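Here it is, the structure, as structure tokens.
For this view, one protein chain was removed and the others were kept in their places.
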Amino acid sequence: MLSYAEKIREIAGRLLTSGSVEMVIGFRQGTVPMMNEPHFAKTPAQVQALVWDSHCGINLANYLTDRKEKIGIVAKGCDSRNIVTHIIENKIKREQLVVIGVPCKGMVDKRKIAMKCPGEITAVIEDEAGVTAKGGGFSQRFEKKDVLQHNCSLCIHRNPVIHDELVAEPVPEQQGVDRYADVRSLEAMGPEQRWKYVEELLAPCVRCYACRNACPLCYCPTCFVDEARPQWVGKGQDPQDVRAFHFLRAYHCAGRCTDCGSCERSCPVGINMRVFTKKLEKDCLDLFGWEAGLSLEVRPPLDTYRPQDPNDFIK
Amino acid sequence: MKMIAIPKKEWPAGLAKAAGSFRLFGPVKEKEFHSFKRLENGQLPDFSCQNTRLSPKHLVYPQSEVMLTYSLDESRPDHHIMKEAPADTSPRAVLGIRPCDAKAFVLVRMNFDTPDYKDPYWLRAYESTTFVGLSCASPCSSCFCTTAGCGPFHEEGLDVLLADAGDHFLAKVLTEKGAAWVAAGGWTQTADAKAEGRLADLRQAAEAKIASQVQTESLKAADTTALYNAGFWEEVSFACINCGTCTYSCPTCWCFDIQDETRGTSGVRMKNWDSCMYPLFTLHGTGHNPRGTKLHRVRQRFMHKLKYFVDKYDRGIQCVGCGRCVRLCPVNIDIRRVCGLMNGLAASGEACAID
Partner (left out) sequence: MRNPYLPYPVRIDDITVETEDKNLKTFKFVFLDPADEQKFAYKAGQFAELSVTGQGEIPIGIASSPTEKGFVMFTVNKVGRVSSFLHAMKPGDIMGLRGPMGNWYPWEKMQGKNVVIIGGGFAFTTLRSSIVYMLQPENRKNFGEIHVIYGARSPGMLLYREELAAWEQRDDIHMHITVDATSDPNWKYNVGFVPAIAEKKAPPAGSDTYAIICGPPIMIKFTQPVLDKLGYAHDKIIMSLENRMKCGIGMCGRCNIGKEFVCKDGPVFTLEQLNKTPREY
């Protein structure tokens, strides 16, 4: 993916020069290892700041909500699926966008790498198949497949589903992936065990809402947790309120979540709240044969009715 | 004040003794990250941690804290009348707090302890706490304490400063509170005459390892409205997702919300951490929001830390350089970079105060 950056800059420069877009949204080089910053270029000169590597995990569709200008946007597979969802939900118009598609080989998980290193990582160097992490007195190379973000290791839509430009030939999609092993283990738990699992999972939550805010789906003008009349959820650290936030947030993403991993990636205290959205993602697949963001033509299951929709849950 | 040598083999026994008169808190590793917790009987603080993931500010300033209690039961004579909630103000010691986090309390105190008003909740928690700091022998690469009015051996806000000297800790006793804690641990061995020099050497070596810095020298003289109207805020704020990670992880951020929570007929009025990153923070009842865009909010955070605070208190910036926001921001907005932009604009003369 290392050659992508140059191609992104070339396309972005061309789009800005020709005036077909007013801005290009991509990433610029981060200031700490394994982080890049979502960034925009408005002039051809500014495209030099745009980069691409295995640390571009933030979902850029999040930056499109309700924008009015013509935008070029760099999009890996999951970003493109959220762009589709945004278009379906009227948060942006297709004709406003020039999608610069990035066939993706997955993003690396900086926490996974940090845990495998003996000290603080001060630099990470990427090659075609892996990354080398360096720090005080150590240098350790990792095969990319061993340190992928969990969602990336399960991804079967690495290539952008819509694009106007493509920075490289499509990559082969991963085959034979068991996407829902973790959900099945959750489903196999008894109610008490599952409750305990959830309690422990959410115990460190500080309600900073990074998971919600990193998510392109969370664009409600007033989120239910911020609503005062009526106040659905308490504002303190009562575990009941923390759970209510996470559960309702997940339900609000049902049939829309693309498992882009931005929520988990953003969490400052390392909570894998994806187990909730993945459970609902699996339900949507099992019940409706639905995967979010694959088509501009088909309405999502939660805003359509079909006579053959399952209704076994009505007791 | 004097310097004590605490042999590491006497550390656990001394702590067990001190636990008789202090509630002890220290860094503890849970799953992946360290955080400050109440130490269980016999549990030792884990000094192997570079610094805790989140700051220890919650020890003095819990994320949710009950201030007042009330009853809505009209059969009671005191119904609807607010009462102060009870609090445990017995002595406690925070072990292994880093100098940056201890200095942060000194900055935050300026907000909660003013000539006009005193926040009794913050103050009584702070005053009942003895801060036993652990100097930083190997600071993180994203730490910039030495240019943020702090340093790896900084003493402000500490009662005792510990330095790891191999088989023993050097304990520099800085206050009466610190002396009481050392006495409670039963550590009495005065360090030898060379200890001061050793500490100075360790300090120098640690300070030399701080690789990262901020420039702040032009901020004070800068004109507020010129900085406020600077052109770079759109670019700085673009990536921001308006989460509270930076403010919640920051040891110097103090903003809070007040909420009533009722269950049945009894309830509490509580203080909860709040964040200037949230739109709700400033939303008027009418729907008007004076900081209605993320540009407003990101600008507020940096202007507060790097300009308003500087002007209001003349004590430097509202930042101790711990680097947490740099490490934890999900979209890599870096205060060092923004500080550079602000200071640079100020230094360029475009933002000079005109008087």
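All chains are identified by letter, namely A and B, in their written order; residue positions are counted from 1 within each chain.
Heads up, the rule we're going with is that a residue touches a chain if its C-beta (ideal position, glycine included) is under 8 Å from a C-beta of that chain, and two chains touch if they have at least 3 such contacts.
Everything numeric here is computed off the predicted structure, so don't read it as measured data.
Chemist: Touch as defined at the start, partner being the missing chain; which of B:23, B:198, B:296 or B:337 qualifies?
Modeler: From the options B:23, B:198, B:296 or B:337, the contact with the absent chain belongs to B:296.
Chemist: Just one of B:101, B:119 or B:159 touches the chain that is missing; which is it?
Modeler: For the chain that is not drawn, the touching residue is B:119.
Chemist: Can you list where subunit B touches the absent chain?
Modeler: Touch set of subunit B with respect to the missing chain: 67-68, 70, 72, 79-82, 84, 111-112, 114, 116-120, 224-225, 228, 254-260, 262, 267, 269, 274, 276, 281-286, 288, 290-291, 296, 300, 303-304, 307-309, 311-312.
Chemist: Kindly note down the residues of subunit A that lie in touch with the hidden chain.
Modeler: Where subunit A meets the chain not shown: residues 228-229, 231.
Quick note on the criterion: only the chains that are shown with their structure count from here on.
Chemist: Could you please state the distance in Å, as a whole number, between where the Cα atoms of subunit A are centred and where those of subunit B are centred?
Modeler: 32
Chemist: Given the complex with subunit B, which residues does subunit A contribute to the contact?
Modeler: Residues 30-32, 35-40, 58, 62-63, 111, 115, 120, 122, 136, 204, 206-210, 212-214, 226, 234-238, 262, 265-266, 268-270.
Chemist: Quick one: which bits of subunit B touch subunit A in the complex? Just the residue numbers, please.
Modeler: 30-33, 35, 50, 53-54, 63-64, 138, 140-142, 235, 238-239, 241-245, 248-249, 257, 259, 261, 270, 272, 275, 278-280, 326-328, 330-334, 336-337
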